[in-house]
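Here the complex is missing a single protein chain, while all its other protein chains stay put.
Entry: chain A
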Amino acid sequence: MPFYRAPVKDTLFVLEAVAGLYNQSHVPGFEAVSPDLVEAVLNEGGKFCAEVLAPLNLPGDQQGCTRHPDGSVTAPDGFKAAYKAFCDGGWGGLIASEHHGGQGLPYTIGAVMQEFIAASNMAFGMYPGLSEGAQAAIEVVGSPEQKAKWLPNMVQGRWTGTMNLTEPHCGTDLGLIRTRAEPNADGSYAITGTKIFISAGEHDLSENIIHLVLAKTPGAPDSVKGISLFIVPKFIVHDDGSLGARNAVSCGSIEHKMGIHGNATCVMNYDGATGYMLGEEMKGLAAMFIMMNAARLGVGIQGLAQADAAYQNAVEYAKGRLQGRSLTGPKNPEGKADPIIVHPDVRRMLMDARAFTEAMRALVLWGAIRVDLSRKAPDAAEREMADNLISLLTPVIKGYGTDRGYEVATNCQQVLGGHGYIAEWGMEQFVRDARIAMIYEGTNGIQALDLVGRKLGAKGGRGTQAWLSLVGSDLAAAAADDRLAFLTAPLGKALADVQAGIMWLLQNGMANPDNAGAGATAFMRMLGHAALGHMWLKMAMASQAALDAGTTDPDFHTAKLITARYFAARVLPETASLRAQLEAGADVVMALPEAMF
């Protein structure tokens, strides 16, 4: 049975040294955010995840969800009690506004908890996670009456929320949706249609389920410009807040899938169900994107989380498993064999893993601070700058973060050899659970297209310019310190590859958009490597400074520098080959005629 320990110490370091959490007191909601409070919240939250959620991960995977003949769905044993404990602990209201019963803490702290929750039990975490996304959409586009009616119970966790976009014939291309919304006499709508792949669509954890559903009103155009968003509750809610009749929405079936077995992925049938328009008519997609951008960051965090959970267990195994002798002579002479962590190829997989997880955590939290700033900074220019940066990095965090998260999880599975393939060790579950993160909330191919097609050039490329100059100025600041040359030199090269890649895309993507499409994934990975390299630079500078100042924890900071060195030497150079892939253009990708496949 795998274990999990929340990486509180590393997170506290990143929050302070990289994300700058404690330098934001000018931003509303950050005044009370002190290091001791954050430490207390993360310690207690991490403990809850490790002791309550993690032990349910493997059994939840093995049991899965059950749909009963009456259409009701039950989550795996223990999930309901754990969900109640989660809500009683107030964890669902971490970032929700105090006005609706939340704690009003920064999104950044919420992002940390998302990681801990997803690493301990990804399938469980999706129930409150989807609900948080639905709350965000109601919070931003809902009327005051709608917020008062729906949010307090959702913040408390008594009700959960879902996102209903996908239909059997369309997922990525939402202009094709067929679900209809016919106006009723009382101002509500009758929603009719079928939605598929609805995570947490039906379950027994909460008293009510609030579905946010994309549908078309009569006469709306057949494109994304004709889509509206509706609130469709499982149970009708009376004005006094009490629950009324069962609405005409039901779960037709649950999917049998590769991973996240503990989360019910539902086919939802709407048969004239009562719905209430959320936001403006035909502006549904914009409202849904409020959820989607946050959800994409959340999915990137899942990639990080599965990688870290797998890494922790791989390290434990590699230190304890005695097998063979070190190539350079016995390291455990009194034992019958050496622990496998002495073998360079095992080290390679473990170093790849930690070089990714530590920097990815930094990138996620550095990005999360931009989310907070984009929402709440008092100065408009600061809000805009933060928004430009996080818009650029969202597809990178989602696409690159989950591609690499999956690679790392599968490498950590490899460390266990045959046992990695056996269910009871839990490693194959991390791999299976990580796999979906590359697919949902927009496949990683879509993320790469979003990056090269929209985000790079958005607002005249302001976000791109801002990011390039931030990395450039950190490189310049570190240039004086020869001890960091091991990192500044390769990062400078990687950054040059990214810049050359952007130039190539500008010159070749316009004339033939397939050039951008064919190179998008390589470019996203290149940018991702450079973004993590930037995070390693920030961490290496902070750790070198801590060592120079005579830190009381030299091991921690020394390990950071050693891992930074690994990343610089073994990961960053890949940008050169990625650039070559990009610059090979569309022809080599598209040359084979369709009929010859």
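Here is the rule we go by: a contact is a pair of C-beta atoms (placed from the backbone, for glycine too) under 8 Å apart; a residue touches a chain by one contact, two chains touch by 3 or more; residues count from 1.
Everything below uses one rule, namely that contacts and distances are computed from a predicted model.
Of the names listed as "Transport permease protein", "Electron transfer flavoprotein subunit beta", "Nitrite reductase large subunit NirB" or "3-isopropylmalate dehydratase small subunit", the one that matches the UniProt record for the absent chain is "Electron transfer flavoprotein subunit beta". The residue touching the chain not shown here, chosen from A:Q24, A:Q103 or A:T166, is A:Q103. Here one chain is not drawn; of A:D345, A:D555 or A:E594, the residue touching it is A:D555. Touch with the chain that is not drawn comes from one residue among A:M1, A:L37 or A:L506, which is A:L37.
Taking the complete complex into account, residues 5, 9, 32, 34, 36-37, 39-41, 43-45, 47-48, 51-52, 85, 88-91, 93-94, 103, 552-553, 555-556 of chain A touch the chain not shown.
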